[in-house]
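Note that this complex is displayed minus one protein chain, with the remaining chains in position.
Showing subunit A:
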Amino acid sequence: MSIDRFETLRKFTAARIGLGRSGPGIATPDHLAFRAAHALARDAVHTELDLAALAASLSPLGLPVLRVESRAPDQQTYLTRPDFGRRLSDASVTALQAREQGEEIAVLVAGGLSAFATASHAANLLALLVPGFRQAGLTVGPICIAPRGRVALGDEVGALLGARLVLVLIGERPGLSSPDSLGAYITVAPRLGRTDADRNCISNIRPEGMVLAEAARRILWLTDQAMTRGISGVSLKDDSDRVLLAASAQGQLLTG
């Protein structure tokens, strides 16, 4: 096996292809490179979300930004007690109940398992989404931010805000070569007791993965379908590719 052959292939993937072999084992440089990547990812998991910086990055959207807290008081508890991360603290319930209702789409931004991902991409993604929502005639807001929330925290947030749909942007657990992967979850008629089957998910949103513009296109398509048809989850297939292909076949994208 020539190394050159894999040099060509590596431009197509970040996967660890063509590693050196020592007998059946992995050669020392590649073996230690793996350990280094794991060390960096482990360190990333234990970093907390900087709420002040996140709120500042969201301010250009011109929407109210609300800090909410889950029932997980610290990162260690958050890691071992997902049930705490799925529910709002009593204080946050009270705060959301006190708000005026009415917006159709609620947004929750959470650190999840990679505060790095949330800090890097959430505001940029929302900068693409919010105008899209408005263009579709949908009202949006406020943006809730939670340092230690799970996806299902959005159900309680959306229900308390009286939203028709909740969008959750959350840091996904970091991989060795993707420490900054953001996930987006769409749930229609949010309320306590929703399950994963009720949600649509776009994952791996990051510059080297699902690029932000593409993620925004899919989220807007799914949101539009979900709002129109009143469904989300397994009954709502992500047919945005088919729509895109059909549009392409008609030449619409070539001129646009």
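Assume contacts are C-beta pairs under 8 Å (C-beta built on N, C-alpha and C of every residue); 3 or more make two chains touch, one makes a residue touch a chain; residues count from 1.
Quick note on the criterion: contacts and distances are computed from a predicted model.
Student: Name the chain not shown, per its UniProt record: "Ethanolamine ammonia-lyase large subunit", "PTS system N-acetylglucosamine-specific IIB component (Glc family)", "Imidazole glycerol phosphate synthase subunit HisF" or "ABC transporter permease"?
Tutor: Options "Ethanolamine ammonia-lyase large subunit", "PTS system N-acetylglucosamine-specific IIB component (Glc family)", "Imidazole glycerol phosphate synthase subunit HisF" or "ABC transporter permease" narrow down to "Ethanolamine ammonia-lyase large subunit" for the missing chain.
Student: In the whole complex, not just what's shown, which of A:48, A:74, A:90 or A:196 touches the removed chain?
Tutor: Counting the whole complex, the residue in contact with the absent chain is A:196.
Student: List every residue of subunit A that touches the chain not included in the displayed model.
Tutor: 1-2, 5-6, 8-10, 12-19, 21, 23-26, 30, 34-35, 37-38, 41-42, 44-45, 79-83, 113, 172-178, 181, 195-197, 202-204, 206, 208-210, 218, 233-234, 237-242, 245
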